[in-house]
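Shown here: the complex without one of its protein chains, the others still in place.
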Amino acid sequence: MIVRLAALLILFVLIRTGESHAVQPDERLADPMLEARARDISKGVRCLVCQNQSIDDSNADLAKDLRILLRERLTAGDSDQKIRDFLVARYGDFVLLKPPMKASTYALWFGPLVILVLAIIGLIVFFRRRAALDTTSSGAASLNTEERARLATLLDGKAGDDKGNPA
Amino acid sequence: MIAEIGHFSLILALAIALVQAVLPMAGAARGNAAWMATAAPAALMQLACIATAFGCLMYSFVISDFTVANVVQNSNSLQPMIYKVSATWGNHEGSMVLWVLILAVFGAMVAAFGRNLPPSLKARVLSVQSMVGVGFLLFILLTSNPFERVFPAPLDGRDLNPLLQDPGLAFHPPMLYIGYVGFSMAFSFAIAALIEGKVDAAWARWVRPWTLVAWSFLTAGIGLGAWWAYYELGWGGWWYWDPVENASFMPWLVGTALLHSSIIVEKRDALKTWTVLLAILTFSLSLIGTFLVRSGVLTSVHAFATDPERGVFILLLLVIAIGGSLALYAWRAPRLKGGGLFAPISREGALVLNNLLLTTAAATVFIGTLYPLFLEAIGGGKVSVGPPFFNATFVPLMIPLILALGVGPMLGWKRGDLIGAVARLKFAFAFTLSVAVVAAYISWGRSIFGVLGLTLAGWLAGCVLVEFGARIGLTRVGGGDVLRRMAGLPRAAMGMTIAHLGFAITVAGASGASLWQDEVIQFLRPGETLSIVEYDFTLRSVDTVQGPNYTAQRGIFTVRHDGAVVTTLAPERRRYVVTGTETTEAALYTQWYADLYAVIGKGDDKGAWTVHLFFKPLVPWIWGGTLLMVFGGFVSLSDRRLRIGAPTARRTAAHADPAAQPAE
Partner (left out) sequence: MPRILFIAPLLLFAIVAAYLAIGLTKNARILPSALLDQPVPSFDLPPLKNDKPGLATADLQGDVMLVNVFASWCVPCRAEHPLLMQMTHDKTVPIIGLNWKDKKADARAWLAELGDPYTRIGHDPSGRAGIEWGVYGVPETYVIDRGGRIRYKHVGPMFREVLTETVLPLIKELRK
């Protein structure tokens, strides 16, 4: 099932897979700080003509265009956030690999935490119930005379196995 | 002719599966021994038919029968034989036949080796297994028939996707499927138990081996996939949180939880409803995974060609199988009586915590993978959920898991002494501290998270070693006795030690690989040298090379360390003749602590070539750790107690139900 096949339905001619690491030497900025920022941002931008790759990883033309574009903007002095906003304005939230935190994604970002909390609560409740069971069932006084007599008959009458387990 | 035999075998298998799904189940309900007894032979016959079909398909590929549509689409006369063979399952239709084949293999194994199973349980288990088989055989015959002919036969085929023409990837699907599909057995056992209304230690003992087999193979399959991605895709990554990767990871997480909670059912007769639910959920996640990959609802590098008709069919299968089983659970599970009590701080408590964290992690991956779909369905727009999300949510869950994993095995059953356990872990603390110091030193200047990851791994490894040492009496008895105790350890305990150690090593590898890698990119001309860390790569030449069905540009690098030649690396950039697809074949130099990774890219037509070099520390530990985990699973499987099963079942065959013997 997890066979890495590229999809056969190619709508856009630009899709290519399995190519080498994408950033070309001549794309890189001279300033290492800016280049590091560029790489960082690229890793978080989706390649729109690929299937689940960042523009940093992809060799598609559009990926290359966007890489060059964001390096130009970095050189022009834009902040990381401004560049991301620029891309989102044109391509939508989909272009960012890290989903934004907004009303429509609260369920996404807080979901795991909510589940964890619910699970922990569930666990506490589970242990509390078990503890309650423990105290009620361990009291011999909870059996009345009739029940105790029945219990005695059961223990004497039927032979359990050698280890003393009831049959 | 062969293709028709294959097709007919599948139809025959379907007929047998229908019988096997109904008759034994009815027999168990009525107490009809003859009907129940049909299950085992039916399962064996089903296997024979499906194996025949699979064999026919493979034969068609091997002889390059281009009258079979599937062969045309996925093979080519120039293709090397090994890939003609692996092309059998390297496509949607063929892989579905592999799916049902493995389903049938598991059924047949229970039929053949499940001699000490009570007849009614065995009948029900095989019935349920067959019901799943019916669903998928129908799916194949109605929507994904691999034996369709094409007339007139083309002169040659379209070639298997070059990315799949790789030895690693040839083994990846079969292993993965044994994993996924193997969990169907735990599922069948769970459903059978719900129908019977009884879950006991014996049940857990019978389920255990099947779960272990499935888990071990799934671990191997996922590891193999990650390894393949690493060396094949050319940028040295090994996990992308791609929907289809997640589709295999979720069953793994829940399957690991299942493995651990079934221990509690076996030893303490507790957590029965939870374990049954896990068994259902693990296979359900496998089924949902099947849906995700083949229906086109999610974008992924892995997705097969999509067809809405197939998507609808699988969804129907899901609704019936998962919906049905969860409905059965809602109805019958309350009947299962709870068993042994235990304190929150105890071995059971630690296992419960393990389960909690693993299932929350699985839920997290589930939410992340399906959220884009959910949001779009309610008209909330399109959003991407990529690695940044999973790194932020999944990784933090692993931290308490690893911490608890160290302490858990040190706690006693029923009521554990936490202070005492922690005190006994003194050595582990010291070990952890030294690992942290060493990690910080060697990685000075790089990501601090790497140090954190390694420290956690060190903690786990230290605890595992302490626990093992305590078991073999390392500090208490003499050398000879220690060895004797080691040899006499129950295999399940050895397996646990090995697997947990493997996990620690994988965590260390993953931390180092993700956070500490070095990378250089440069244009290089023959004769020039590029350096990374203390290694110098000199490009000697770039030659054009001819392969069986491709041409390649191959760069020859001499690698030096401190002036001395260490190795020669020859990365390639291939262009496959038939499809025109280009792939990179990276060249790796692997040492025990790191990989050197070289990639050659496009030339600039002026004699210079794009060269990417990576230094990837601790990557080999990822593969090594995974191998250890798989090995640990198999060691555990070889435990005598699992093969004998519940011995009293034979002695008390005269009684209506076998007494449950507690495990040691």
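Per-chain residue numbering starts at 1, and chain names A and B are given in the order in which the chains are listed.
In the analysis below, contacts are C-beta pairs under 8 Å (C-beta built on N, C-alpha and C of every residue); 3 or more make two chains touch, one makes a residue touch a chain.
The shown structure was predicted, so the numbers you read here are calculated from the model rather than taken from an experiment.
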Among B:Q46, B:N246, B:T275 or B:S295, the residue in touch with the chain that has been omitted: B:S295
Candidates B:L318, B:L433 or B:V520 - the one touching the absent chain: B:L318
Positions on chain A contacted by the hidden chain, ascending: 9, 11-14, 48-49, 61-62, 65-66, 69, 88-92, 94, 129
Residues from chain B at the interface with the omitted partner, ascending: 273, 277, 280-281, 284, 288, 291, 295-299, 308, 311-312, 315, 318-319, 322-323, 326-327, 329-330, 333-334, 370, 373-374, 376-377, 381-382
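Please note the rule applied: only the chains that are shown with their structure count from here on.
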Whole-Å separation of chain centres (CA-atom averages), chain A against chain B: 18
Residue ranges of chain A touching chain B (in the complex, touch as defined): 1-9, 16-26, 28, 44, 46, 50-54, 57, 92-100, 104-105, 107-109, 111-112, 115-116, 119-120, 123, 127, 130, 133-134, 161, 165, 167
Complex contacts: residues of chain B adjacent to chain A: 89-91, 95, 99, 161-164, 169, 172-173, 176-177, 180, 221, 225, 228-229, 232-237, 240, 242-245, 247-248, 289-290, 293-294, 299-306, 341-342, 344, 352-353, 356, 359-360, 363-364, 367-368, 371, 375, 380-389, 393, 397, 521-523, 573, 581-584, 586, 599-602, 610, 612, 659
